[in-house]
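Not every chain is included here, but those present sit where they belong.
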Amino acid sequence: MSDVRLSGPPAASRRRWSWTDPKLRSSVIQIVLALIMVWLVWSFYANAQANLSRLGIASGFGFLDNRAGFAISQTLIPYNESMSYGRAFVVGLLNTLLVAFLGVVLATLIGFVMGVARLSKNVVIKALASAYVEITRNLPPLFQIMFWYLAVLSTLPGPRQSWGFGLQPLFGAIGSGLSAIGLGFLGTPISNFAAGLAAPSVFVNNRGLVLPRPVFEEGSMAILYALIAAVVASFVLARWAKKRREATGKPFPAFWAGLALLIALPLAASFAAGNPVTIETPELRGFNFAGGLKVIPEFVALLLALAIYTGGFIAEIVRSGILAVSKGQSEAAHSLGLRNGPTLRLVIIPQAMRVIVPPLTSQYLNLTKNSSLGVAVGYPDLFAVFAGTTLNQTGQAIEIIAVTMAVYLTISILTSAIMGWYNKRVALVER
Amino acid sequence: MSDTTVPLSAPRVSPAQAYVSTTLREQEPAPVATRGPVLWVRKHLVGSVPQVLLTLFGIWLVYVTVPPMIKFFLIDAVWTGANREACLPEKVGRAVGACWPFVWAKLDQLIYGFYPASERWRVNVVYALGVILLLPLLIQKLPGKRLNAILFFGIYPVVAFVLLTGGNLEMQRFLIGYFGPTDLFAGAGIVQGMRISFWIDFLLSTAIVTGIAYLVSRIVAGPEAAPGAAKTTLSVFVLLGLVIFAMDIDVGLPQVETRLWGGLLVTLVIAVTGITVSLPFGILLALGRRSKLPLVKALSIIFIEFWRGVPLITVLFFATYMLPLFLPGRLTIDGLLRALVGVALFASAYMAEVVRGGLQAIPKGQYEGAMAVGLPSSLMLRLVVLPQALKLVIPGIVNNFIGLFKDTTLVLIVSIFDLLGSMRAAFTDPNWASPTTLFTGFGFAGIIYFVFCFGMSRYSMALEKRLDRAQRH
Amino acid sequence: MSADPIIAASEAAAPKIAVEMTGVNKWYGDFHVLRDVNLTVERGERLVICGPSGSGKSTLIRCINRLEEHQKGRIVVDGIELTDDLKRIDEVRREVGMCFQHFNLFPHLTILENCTLAPMWVRKMPKKEAEDLAMHFLEKVKIPHQAHKYPGQLSGGQQQRVAIARALCMRPRIMLFDEPTSALDPEMVKEVLDTMVSLAQDGMTMLCVTHEMGFARQVANRVIFMDAGQIIEMNEPNAFFSNPQHERTKLFLSQILH
Amino acid sequence: ATLDEVKARGSVNCGVSQGLPGFSSPNDKNEWGGLDVDFCRAIAAAIFNDPAKVKFSPLSAKDRFTALTSGAIDVLSRNTTWTMSRDTTLGFNFAGVIYYDGQGFLVRKALGLKSAKELQGASICVQTGTSNELNVSDFFRSNNMKNGEVIAFGTIDETVKAYESGRCDVFTADRSQLAAVRLKLTNAADHVILPETISKEPLGPLVRHGDDQWFDLVKWVYFALLNAEELGVTQKNVDEQVNSQNPDVKRLLGTDGKYGEGIGLTADWAVRIIKATGNYGEIYDRNVGPATPLGIERGLNNLWNKGGIQYGMPVR
């Protein structure tokens, strides 16, 4: 055998200069392309410059510090019209993020429930779920947003005729239950106590949803700390329970224990601090409800429509994800003695997830992007507040549209990055 | 290891256990139901307690949704009337469901927008031609797909354009006029309805671009490639010239401006244009994304990911309000056209991803096979790769089309009134304000959208099944 | 090789009869797949089931751990009668291990996790103990080194051996095999068969659907021939192969042996 | 230059509102009419001697400025308030005030309100991108009131729809708009306009920066309309007035001097305008005056010498 030592490939040798050399050819093509790009960008820039200076429009981002002057109907952070456009931008962005985040959560819930329902043995449930999926997926999202807003929410009664909801039915039921078993006398003190709680405190009208609002007074921090402590404790508990199960094989109801902690600790802290949290119940005063937490109908319509629309797509994704796990997998799990619950949790779902995650990601992205349709019903999201009102008041179209697009792009890229990372984790290892 | 057998315990079959069946048993009917309606009901409706509860819940859901809908849209509905009075419960004296006369009254507006009534036959002709050309294209069994496709994708758009707008583009300048130093030929007049300035400009532009193509390809690809490149460029221009010429002749139809268009017309125009324009661009982008040239690849990726990462309405906003700022002052573009540009850019990015999926599904062996018989890479793409890839992604393209069809509604945010926009405009008519107008309108528009989208999705599913089968044989 | 102590231990308390089927009938819709099957398998017995495709072999053994439901007759496994009662089905499945034609390993878990999953979640075994057990059986099937790989990274033969180890980790008293080698490349068949032989040597009760006649000759106590949902013939291997009685058996053997 | 492009194109592109009776709205036959519309017709008449040579772009408040900036329209005649920022940083020039207006509030009669000062806590619907959107916040702030919420919608129709469906207690806009909108409501009589006028809203046509000739043209079309009214030149009598000996009339109608050429037109430019649309008073009366459904008195919009503040610059 000839003696050939392992060695690396040689450096590229010098080549003869020829037009049919692919390397040279590709560099020429790329240089030409680059020149065209540069020319395009330059001509865009030059045209924009010329057009703007002809019109005398200001440019730059100085406007962000100017007084906005307009009001916004939903603000997650303090805002009023004397604050700046920059602040208004943040308010809009937060509104977008809020509706996108809640939409994603809700759509995922709906999607998983409907996806599983479509696989149900029960034909009625299956048919209903199929109808849901087909109808929601085949109607434009904007149509659905306007439907919820114009056709449903706007037909609700006005504030004075609001539908009120309280704990009345619950206490009423307890009361009648007690009298039914002959303990009616007990009912009296209970009803007295309940009367306060039972008055309607949640209202629904065409101005939206009005909820009781917790007011945090002095000492509320204690409760927050207690809550944090409870969260940490439940995590520790969960880990401990897992360790214990691995060590001894004995299960521990970590979920219920954690839940108990999450409720009990803050309650205890609240007592100890002298009940610093009071509930502000909304009251009808003048035109509208005063106090309480208001959820505007624009938000509700947008959220509902987005969640329901996207939920239909997610349902299909979930369904095909589950179907993609072969029957052999559940048979194998069953033959090992695993019951349906653990089979689903330990075998089917982890495998379905890897089929589900990539298309799920694009649905999340679509939902986020579709949240910009809120502008059609007056929801003050980023697009409406910034690319709408602000653009109108300042006229700086280029800066504003560019920033708006950049924000959506960033959200998209971040979401894909996170989901991509997750997807890598669940991806199968193959030979 | 164990093939050097450790003797196993001796066979324990006593002769008595040895067994030979003497009778062959016939197929017997099952003692309990293993099929039929009873088992079906047990299995699918009342198998267990949770099953029963689910069934009851489902039936309850159906009960609270379906009968009221039927009652609303059919039984209690009002079918005729001249204005809102017909649909007011006070006036009618009974519970009133859907207010159909509202839809009848607005139907023209929903289908044609403000297209002048005397010219609506033109829209009808376009609709009819579209159906006549499209149906045979969708039915796989019918022959003549090639001619059919040329008619539908090549001739039909031009005819539709002339019919809908009235032709007579009155183009004044071409490339040189817009991008050149000055508007050289502005002075030239009109001969027989044709603008001399435009055609001089066109001929000159053609000559210049063809010359450049010849030179560049001569430098880049060598002398024998140059005539081919020049010929291709020239034929593209000739084709373009023919199309413009066809659109430019004054056929005597009155002009109808696009801002008068509306309703279903706009919905269809945007969706169909979007899909036909996005297909070639999508293919180019997809090829670009797979290119070995880093710059081409990077630009394609940036382009695709950019448009996919932003909401369509920002794209429409961009096209409607910002594009004019970026173009030379002389260039003004029609409002609908601007929206179309936005939609086409957006759809191209999505189309590119669909096509890329098809390209990825082509096995490496096909490329090698093509190379081994000596096909250069351009021919390999055209003759071997693309035909296979595109066939694979037809269902994806149809799905894209459904998405696009739904997305057309967004143009109402840039003040173009498609079907949904026209419907919303109709809602504001005080003549028809009644408690059920909104539900009726949404019901009607919903049915139209649903029929289109659902129909297409079924078509794409059927197609997918057939392609699956074809792939396997 | 002496009997595996772990397997031997688990056999200790078992009843004498491992599987007893009396007049078992099963239908798929109108199709009568199992027709009055009577079969008694004693502890420690090794049965090979063969027969033409569609004769109901798979169905038969899948009835034993209730992956399929039978409609008539009794099946008693390890002293437990199979009824609709979920608890009994669980019990039976804990005692009966099964290997499939396509292995059905869990692709998202490592080999070791595949093996410890059921012991930990069904037998509530501590993790450490389950892993030791798993390693014991992985050694037995000769792939302890692959414990931290994923099924996708193993060859078919290795995967089938892992599947056997996974089943063994539940310390079943009975093992069912449904054509364990028919999806394998020829060179991998042998390694799997070797593993099964060694299992047989440890005294495991085995029911095995297979067409590997060499294996049947070497290992089986009895060979069962099925056709059209019935047991047509049953005999000890030598007699079965050398002197088949029934016409169909003869025909079948003539096709399968060269 | 804009004028050249307009001439080459053969029509004026004019941005109007999407449907505001009295100012700009299409009738059943899709023919546009209204104060703003007639102003555009006047421009077309001045240039082409044909008031029909104008293409109307219906624009929402939100879209109007970008449409003008981008060159999609040549002039925006869409009840737009003349504010300093619009006149300067946004890059426009206002050519005049075609209608002096002020912002008011429309509420349901049933609420029994007497004054805008009672609006504490009310929900308010407003069209986004308008000066109204800014004024309303200022009004509440300066009166130390808290508004319930301000909900901004993209188009006037959406805003009105929301008000009508009960989403808001109050609809706020320029008073002329309120009057127009009220007519579009199902039961006009159920709604009242509150007495307060909370802002100055001088509405007028505007053009892009950077083309003074076009700016002059639009501006002088406006002055021509005013001067014609002041001089008693009407659509009916304009043909006779051409022979008038009044030097002011002669200069206006181009029988003395060629003032029209200063704005790129011919001397008889004003004749064409008056023939096509009538003078300012005629336009006003035809579209929004007391005899129309809107029934708005001239008030501030009367000529300076009749108690109003409309004042046409002299042609000289």
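For reference, chains read A, B, C and D in written order, and residue numbers begin at 1 within each chain.
One rule holds for everything that comes next: a contact is a pair of C-beta atoms (placed from the backbone, for glycine too) under 8 Å apart; a residue touches a chain by one contact, two chains touch by 3 or more.
Bear in mind the structure is a predicted one, so any value in this text is a computation, not a measurement.
In this file the complete complex is built from protein chains present as A x1, B x1, C x2, D x1, though only one of each kind is pictured.
Here, only the chains that are shown with their structure count from here on.
Common partners of subunit C and subunit D, by the touch rule above, are A, B. Each chain gets a centre from the mean of its Cα atoms; the one farthest from the centre of subunit B is C.
The leading chain pair by number of C-beta pairs in contact is A-B. Rounded to a whole number, the gap between the C-alpha centres of subunit A and subunit B is 29 angstrom.
Per-chain CA centroids place subunit A at a distance of 44 Å from subunit D.
Spacing of subunit B relative to subunit C, judged by their CA centroids, is 54 angstrom. Each of the following residues of subunit D touches two or more other chains: 66, 69, 154, 158, 161.
Multi-chain contact residues, meaning those touching two or more other chains, do not occur anywhere in subunit C.
If touching chains are joined by edges, the resulting network of the protein chains shown has some other shape, matching none of path, cycle, star or complete graph.
Screening every pair of chains for touch gives A-B, A-C, A-D, B-C, B-D. Remark: subunit C residues 1, 25, 27-32, 35-36, 42, 44-46, 71-72, 194, 197-198, 200-201, 203, 218-219, 221-222, 228-239, 245-246 touch subunit B in the complex.
Against subunit D, in their complex, subunit B makes its touches with residues 84, 114, 116, 172, 257, 259-260, 320-325, 329, 332, 335, 413-415, 424-425, 427-428, 430, 433.
Those residues of subunit A that touch subunit C in the complex are listed here as 245-251, 326, 328-329, 331-339, 342, 346-347, 350-351, 354, 426, 428-431.
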